[in-house]
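All protein chains but one are shown in place.
Let's turn to chain A:
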Amino acid sequence: MQLDSLYQEIILDHYRTPHHAGLADPYDVEVHHVNPSCGDEVTLRVELDGDTVKGVTHHSVGCSISQAATSVMSDLVIGKPVAEGMATYEKFLELMQSRGNIEPDEEILEDGVAFAGVAQFPARVKCALLGWSAWRDATAQALAANEGVKNV
């Protein structure tokens, strides 16, 4: 098991200085996601502008992998259409489930490619997905709420 492939410098940088950390106003939806098996927690806020992700902020308590992944995820989705963020998630999920057998696309995943090594540590994959699951949940809720407003 290669430690350096897991803990790439990019991951440690995001861990030490997470991007978009600290919950900010205004926001549409706030969610709190927990990894019950280990106790990692993330609180995440999403603000949409139509179908575009205007803002994501978060406060998380957890390991370097989960904190860094949440930071990288925020960079990847902010300013993008929701559909593009969801497609990026699918690519990231595919990478996480690859056991190290696929070459990540840096065009799409940017700093997320640094997590390729995580795929070789099955116990840590859930750490890398916690922030993503929070964002997907919050965004789905925000979209549903907007839908409701339109329907009124």
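The criterion applied here is as follows: contacts are C-beta pairs under 8 Å (C-beta built on N, C-alpha and C of every residue); 3 or more make two chains touch, one makes a residue touch a chain; residues count from 1.
The criterion applied here is as follows: contacts and distances are computed from a predicted model.
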item: Listed names "Sarcosine oxidase subunit delta", "Succinate dehydrogenase", "Sugar ABC transporter permease" or "Cysteine desulfurase", with the criterion being the UniProt name of the chain not displayed; value: "Cysteine desulfurase"
item: Sole contact to the chain not displayed, among A:62, A:85, A:112 or A:131; value: A:62
item: Hidden partner chain, touching residue among A:6, A:73 or A:142; value: A:6
item: Which of A:72, A:96, A:114 or A:127 contacts the chain that the document leaves out; value: A:127
item: Positions on chain A where the hidden chain makes contact; value: 1, 3, 6-7, 12, 37-41, 61-66, 121, 123-124, 127
